[in-house]
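The other protein chains are all here in position, but one chain of the complex has been omitted.
For clarity, chains are labelled A, B and C in written order, and residue numbers in each chain start from 1.
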């Protein structure tokens, strides 16, 4: 009852938004920016995603709206923490609170329209596949989970096998080296934050449009922070980050399922968090890109 | 991560410029809120006056603001102290939850004379906070695990644990929702205009400020935060210094919860705590030193109380409260970080 | 004559007009405004520690009626009501005790009876003989409701098994969704829920797995016409009616008014999900229970 294909699917559904958001965080941090505002950006993506899906009637349009909202929020972050620049910790936390305010304000204005569930984006299992357990499982994996996995492959390739990836990582590790190579650090970080914001927004939309098909105040409930933790857990490498998100998804799916064993559900609900801490205790620790958290003061 | 420097000096220029910028940011935020209220067809003037009324309208309002600021300020301190040593403690919310739970547990389970019980309960909440932060400390020192990750995770653990207790062994029998028993009247913090927890908190913060500024321990924290390898090479016991700072932070976070339980809510329950832990981080980074934290916490609490009153009295969306809290902070930090203000407040920069 | 000024305090986040319990209250608020011409202000998303202060501010500002919408607010009720004798403090939620004061009144549903009606419907609509209930936290109202469901279902069909799950929170839609999916996977084909904002997650899980959904508190048919079997209306607006009438008539007294089975209303059953004779049978059993022709024993169950 607890471990079966449905369990894995549940874990995947839980992990999918985290995976996409964590990818955004990864890119921002690789460019040397501490992206604590990710929670707020994700929340904006979640709201605009559902708005787009409900008003256009097309969930993919909703995803695009979430992405666009994320890009805008990412650019706002860039204006504040790259161009001014302010302290990345405070700004991130303040932006999270502001995002709760902005999204719930817009939600008040649009609440009546948002009463309908947004359309689904699941695939139906084709007839030929219904007999084959593996095929059925693969078709039951949410499309966005596939998208996330593809995105990981893409980001992994770009970061570690292409020129822009090397340049981006150099900016994150040493602004001195980047300057000496003639890179424009603020612009690189602006673009990185736009992409990071876009992915975080997309992840937010994956939560609302792709998963629960509705919105509520502060629906992300700390998922942005968990994505951040997954990146730290993953030592700033895509595949370990992916693994961190999946691990968390598995932990939470487990927490929800172990309830059937009886006992107080809240004790089970601690599983994903305790699991993460325990794994950290045994995991090799990594080092953040050197420039993360330091404001770029020009030269 | 490099620790941004938190200046311990309270020099005149910085203070006045901070106040100036803050007032301007506040005005800007209020204008924004007024605009939004008009946008949804409300009465902006009524809203803003309700807000001001809510903070300074009465003695009661002021008292409420002070009480509301207390946990924020303590949580701010719980962030600030290890932050000086380069440790990002995002876990104050969890310490507070567990500290309150511990205080409630002790006071609702045992009987003792009140003058013994209240300090005991506070000590136990401090221990609870330390217990929760200990894994982050150990993992950081022994395994190099990033403390942001672990403290965030332990927050969630604490919240779920409190919920498990208030829906389980500690639930008030026959209660209609998830809540613990009430702390007996004898064991509540005495009230002198405000409950004495407020004075205790101020005492803790002032003492912490003094310790950070005037003691060897504070000096070592600065050195550790500024350059851990130099601190080690020069013979400071870095592990022990960090451990002290981190455990003290846990204890302060726990006490924040204990004070809140013993002085304000008298129980723990589902959703009993506001995000004081997170507001505390804001207060710490706005205030930059323990005394500054008090003022920052008062401002955040004032905006909260005022904003709530505005919401309740005029029916405008509660979302505006969050905007009221965050927009001035954003503006304040943005302006304070601009080049001009940096140059002005750097010691020895203009030569 | 001046308008009566009333204030309604909501505790959970989200707009008051959204979702089951709060939506029921919101309908009541509309009734006070539109039907009785009252001047009503809403305090929304008031955090637990600030409820007493908010109520107090209303009393001081001269509001004649302050309404608490959730059991979790009873402490503020207890604390504030005695100090402001000129204001009426009404609890429109489950309670068993009243503050020591003359200016208080409570209107509450009989959640056990409410559960029985839900149980009767669910037990006669299930094909798998498994029905599921999902709640935010295992609080008293939920335990009453779930116990009622078990007993009601047993009365209609002794083979029916009731599966229950707790999402752990009144606002967490994703978790509510996943625990519901699990119950459906375990075989439930009729789902009911009382998970606050999270109820939308229950609806979503039911819709994506084609399970039948019975709406909680207010009518959910519009939210998902294809799977909503019916909704059992709690009739919260009726409590506001009663409150308004009592206030206007000056007849408010410290009393708990309990609204029982006869006040709950079952929305027309979805004829795309059930055959005509099934519908007739269900409607008949509910009618007979509401009329007191059948009795169901009160048996409390525990859910943690």
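We take it that contacts are C-beta pairs under 8 Å (C-beta built on N, C-alpha and C of every residue); 3 or more make two chains touch, one makes a residue touch a chain.
Following the convention adopted for this analysis, contacts and distances are computed from a predicted model.
Per the UniProt record, the absent chain's protein name among "2-oxoglutarate ferredoxin oxidoreductase subunit gamma", "Amino acid/amide ABC transporter membrane protein 2, HAAT family", "Monovalent cation/H(+) antiporter subunit G" or "Simple sugar transport system ATP-binding protein" is "Simple sugar transport system ATP-binding protein".
Although it is not drawn here, the omitted chain touches the following shown chains in the complete assembly: A, B.
Contact with the chain not shown here comes from a single listed residue; of A:13, A:108 or A:169, that residue is A:169. Contacts to the hidden chain, counted on subunit A, fall at residues 158, 161-164, 166-167, 169-170, 173-174, 176-177, 179-182, 287, 289-290, 299.
Panel shows subunit B; residues 5, 214-220, 222-223, 225-227, 229-237, 343, 347-351 of it touch the chain omitted from the view.
By our rule, only the chains that are shown with their structure count from here on.
The touch graph of the protein chains shown is complete. Look at the CA centroids: the one farthest from the centroid of subunit A belongs to C. Subunit B has its Cα centroid 27 Å from the Cα centroid of subunit A.
Those residues of subunit A in touch with two or more other chains are numbered 104, 107-108, 217, 264, 266, 269. Residues of subunit B in contact with at least two other chains: 160, 163, 167-168, 317-318.
If you check the complex, the residues on subunit B that touch subunit C are 54, 58, 60, 64, 68, 160, 163, 167-168, 174-179, 260, 264-265, 269-274, 305, 308-309, 311-315, 317-318.
On the subunit A side of its complex with subunit B, the touching residues are 34, 80, 84-87, 89-91, 93-98, 100-105, 107-109, 217, 222, 225-226, 228-229, 232-233, 264, 266-267, 269-270, 272-274, 276-277, 280-283, 285, 288, 292-295. Taken in their complex, subunit A has these residues touching subunit C: 1, 6, 10, 13-14, 104, 107-108, 111-112, 114-117, 120, 122, 207, 211-214, 216-219, 221, 252-253, 256-257, 259-260, 263-266, 269.
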